[in-house]
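For this view, one protein chain was removed and the others were kept in their places.
After this line comes subunit A, so read on.
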Amino acid sequence: MRTALYGSKMADTASGGSGTRSGSKHATTPADNYYLARRRTLQVVVSSLLTEAGFESAEKAAVETLTEMLQSYISEIGRSAKSYCEHTARTQPTLSDIVVTLVEMGFNVETLPAYAKRSQRMVITAPPVTNQPVTPKALTAGQNKPHPSHIPGHFPEFPDPHTYIKTPTYREPVSDYQVLREKAASQRRDVERALTRFMAKTGETQSLFKDDVSTFPLIAARPFTVPYLTALLPSELEMQQMEETDSSEQDDQTDTENLPLHMSTDDSGPEKENASVLQQNTSLSGSRNGEENVIDNPYLRPVKKPKIRRKK
């Protein structure tokens, strides 16, 4: 007969968490009752898990320890899920809160469904209900979905279908060119205005009207230590844009309306508009110095070590 000290399955799920409860058990308030009942249920759970893992008996201390660990673990899930849900300004945790919590705690969520449906699973009988709370009968709509096989029957019923069944509706995505442009323009304008106003509010400003500093706030002019850098270097946004922009992907709506990209090169006569020569042409006919691989340029040569000079 083996004696369980540490549950084999539990060992990797229980991690941290303290909540050892100590103190007298004299009082028998409803809260205490509830606590005891819960504790008892958890003990049953631990015991059945141990049985499932092949233990025949266990020392009380071991069962108690495992129970304590399980309780801490579940408490931590609850606490953490609550934080996640509150972080997104909700009061009721959703499934994703739980999932994020489990992931955060190092639990491989993907293994859970398979574990829940394992064949050697032991079903625990419903805990004795002392004071069944009377749930007011709500108006039922539709047929509640029955429990699937892996959910014990004493678990609460599914809610009415209309509370979770979704009927996706498809609205035509806005594709009207004019609306899109309008939207993009006003969105950009709003962002710019908000941003500049924010900057103006949080920093020094100048104003065109002595009596009013808030209607047209100008961010104060500030000299640069190296003024040419900001003036000459493209901004990061522009750099990014340059990389992304491929002249071939001008926007579809206007593409056909745009003029031919390059001036035709047929020429002769003074009518030829020669500004096309300006086209940034980087391909060049070839090196003037041939295809030398080693560039000999005095500025690339290494700096010499000083010579020892002799005095005259």
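Going forward, contacts are C-beta pairs under 8 Å (C-beta built on N, C-alpha and C of every residue); 3 or more make two chains touch, one makes a residue touch a chain; residues count from 1.
Throughout what follows, contacts and distances are computed from a predicted model.
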Using the UniProt record as the reference, specify the protein name of the hidden chain from among "Integrator complex subunit", "Vacuolar protein sorting-associated protein 35", "ApoA-I-binding protein 2" or "Transcription initiation factor TFIID subunit 2".
"Transcription initiation factor TFIID subunit 2"
Of the listed residues A:Leu36, A:Ile151 or A:Leu233, which contacts the missing chain in the full complex?
A:Leu233
Contact with the hidden chain (one of A:Gln143, A:Thr163 or A:Thr225):
A:Thr225
Would you write out the residues of subunit A that touch the absent chain, in ascending order?
177-178, 181-182, 184-186, 189, 192-193, 195-196, 199-200, 206, 208-212, 215-235, 237-238, 241-242, 245, 247, 249-251, 253-254, 257-263, 269-280, 282, 284, 287-289, 292, 295-301, 303-307, 309
